[in-house]
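Take a look at the structure below.
Missing here: one protein chain of the complex. Every other protein chain is in place.
Labels for the chains are A and B, by order of writing; each one numbers its residues from 1.
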Amino acid sequence: MIEDIINIISNTLISMVPLTLASVGEVITEKSGIVNIGLEGIFILSAFTSTIVTFHTADPYLGLISGIIIGFLSGLLHGVISIYLKGDQIIAGVGFNSLAYGVSLLSLVAIWRSHGSSPTVAKIPVILIPIGGYTKLSIPPLSIIAIIVGIAAWWWLYKTPSGLKIRACGEDPRSAEAMGVNVYSTRLYATLIGSTLTGLGGAYLVVGWIGQFTKFISAGRGFIALANVAFSNWNPLYALMGGVFFGFFDAISIYIPIKLQQTTGQVFTAEASLFRIIPYLTTLIVVGIIMKKVRMPRALGKPYIKE
Amino acid sequence: MSKGSLSKLIETLSERLLTERREYLATLIETSSSLILALLAGGIVLAVLGYDPLNVYNILFRYGFGNITYLLDKSTPLMMTGLAFAIPLIAGLFNIGGESQLYIGAFIALLAAYYTHSHVIGILAGTIAGGLLGAFIGILRVYRGINEVISSIMVNWIFFYLIIYLISGVYYNPERPHESIPIPKDARIYPISNISVIFAIAVLASILYYIILFHTDIGYKMRVTGLSTASAKYAGFNPDLSMIYSMLLGGAAAGLGGALLVLGMTYSIDDMLSAVYGLGFTGIGIGLLGRLHPIGIILASIFFSGLLIGGQWVELKTGAPPELADTLIGVIVIALAIPYVYKLLVSRLIQRRVIE
Partner (left out) sequence: MLPEPIIEMENIIKIYPDGVVALKGVDLTIWKGEIHAILGENGAGKTTLMRILYGEIKPTSGAIKINGEEVDFHGPWDAIKRGIGMVYQHFTLIPTFTVLENLHLSLLALDESIKAEDVETLTRRLMDELGLKIPLYDVVEDLPIGVQQRVEIIKTLLRKANILILDEPTSVLTPIEVEELFKMLRKLKKLGITIIFITHKLREVKAISDRVTIMRRGKVVATLYTSKVSEEELARLTVDIDLTSKPKIRGGIRGRRILSINDLWVRDERGLDAVKGVSLELYEGEILGLAGVQGNGQKELIEAIVGIRRAYRGSIKYLDQDITSLSVGDRYKLGISYVPDSRNIGLVYGMNLTENSILTNLHNYLSGIRVINWSEAYRTADKIVREYNVVAPSLRSPIQYLSGGNQQKVMVGREATREPKVFIVSEPTHGLDVRATRFIRNMLVKLRDLGKSILLVSTDLDEIMELSNRIAVIYGGRIMSVGDKNEYTIKKLGLLMGGIHEQRITK
């Protein structure tokens, strides 16, 4: 029993990392008024890139760095399209998701002749803490970083002048501009911060969790992160809690079928799919409940045109 | 036709071409530039991965559009998911749920045809299932304020896994591993003397949608709602209702697409849903490429179908991956994100000067 709980906590700590990093990052981006639907694409693309890098260098930390770079570049693309070219943010994000998915799969086939998954790569070691007699609680180092990022983001947004400026852009860009804020450049760097954090989370999916790139490496997690942003009422601290909350459901949806198979000895391939519904159903229900109660940044998603 | 009315017809057509010339020209430029951009980007990716882009594109276009029946067959579900994205967007909503609306259409059509041995009932059942799912997303948006992008993605994944479970756990075919129960022979739709029947049905549906959009009050109200909610309220329309209708119609289109796919091409669904996965997302690109117009969508779906088939040939002949199509779609959609708002901007600027 205790072993199960420790295992679930360990798994939750793993699964909360990408969700939290992306959610906190997107909170910053959306607080400035830009919505980046392309989180899913960034996850996939940075996951793939870190797989290649780690495969060839056998160094998972380089993989993480490559993920960060991909995240940054993706944010740059989205930022330019949304802010300077006044493109439709939703369509640009959706397009990016397709593009990232396509390029990744394309390269997967080209490099490894596989339509499903890549070879396994080195992973980042975890911190193991023995509990009781024989079980160990595994704490991924990035989970600590994710928690720190969440708290730091909250501090930055609400307690510093630059955070004030970001929030101003998201509420009323016209007044912000009139008060001397450069809305365009502020929104751009808010987008870059968000996308870079997401890139880190995407790389982690491979080098910290699954250990290889697969077609379903992300499976909608980028969108769960988006839902988490709304769920947390655009507050990084709540996004952190939400990351743990949704990460928990993500973890148990994988853990329970495996556990059931172990205990009963029966094979549950079909039913395992049923459990995979849990995180998405939870997200839908939660969003349904809180949507009327949260308040999004007033200027979110609307292109700002300087007069 | 009498001489008078013939000349009148020519007069009307040429008048129409001249006055809307500006619009057509702009559309043409946007569409072709996004295509060129996509092909360029795809070419770069191919080159980076070590393939010869010219060779690849050559095979792609030569073989992709060879077998007409297969080409049209394959374009059918794409046409439907294109409509599934386009119709709600005309009313102002982003329907990303074409995936699940197609899945449920295919699955319900499968079950209905299996038990009733009728393709007609299969088609109807699939279409209605897709429509209800679409309407559900619309209702969530109107009454709970839930952003339709998030809700439709969640629903996509819920139904993805749900249907996988149902196919692998309940409705599996004991004789063939990893496949669902098959469509009975008398419910299947086959091409009639090399003409793709499902394509014909899809085109009929597209024409029906065209009529609804431009010749009925429902379509008119949807269009006004998408262009200007304030004008819709001024006119006495109910924007919420129009939005739900648009989702109903969009979901029904995807559902029909799924039904036609399973009744006319695959005759069963595999337990990884690989035959249906991704069609909804591709539909987004098709809807945009087809400029949200049923005629454009028919053409775009044929074009894409050619790309997809050509991709399979490319893999055979050069080893280059067929997933190139997804990449191209992504670039097209991103490139079209800009002119879409460009048009909005232009009309908004005009409105602003009008007020001053």
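Here, a contact is a pair of C-beta atoms (placed from the backbone, for glycine too) under 8 Å apart; a residue touches a chain by one contact, two chains touch by 3 or more.
All figures in this text were calculated on a predicted structure; none of them were measured in a lab.
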{"item": "Touching the absent chain when the full complex is considered, from A:I42, A:L142 or A:A168", "value": "A:A168"}
{"item": "Selected from A:V17, A:I91, A:V181 or A:L284 as touching the chain missing from the view", "value": "A:V181"}
{"item": "Options B:Y220, B:Y277 or B:W313, residue touching the unrepresented chain", "value": "B:Y220"}
{"item": "Residues from chain B at the interface with the omitted partner, ascending", "value": "15-16, 18-20, 22-23, 211, 214-218, 220-221, 223-224, 227-228, 230-231, 233-237, 347, 350-351, 353-356"}
{"item": "Touch residues of chain A, complete complex, unshown partner", "value": "161, 164-165, 167-168, 171-172, 174-176, 178-181, 295, 298"}
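Just so we're on the same page, only the chains that are shown with their structure count from here on.
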{"item": "Cα-centroid distance, chain A relative to chain B, in whole angstrom", "value": "29"}
{"item": "For the chain B and chain A complex, residues of the former touching the latter", "value": "45, 49-51, 94, 96, 140, 144-147, 149-151, 153-158, 161-162, 164-165, 168-170, 281-282, 284-285, 288, 320-338, 340-342, 345"}
{"item": "Touch list for chain A against partner chain B, complex", "value": "37, 77, 81, 85-88, 90-92, 94-103, 105-111, 219-220, 223-224, 226-227, 230, 269-271, 273-274, 276-277, 280-281, 283-284, 287-288, 291-292, 303, 305"}
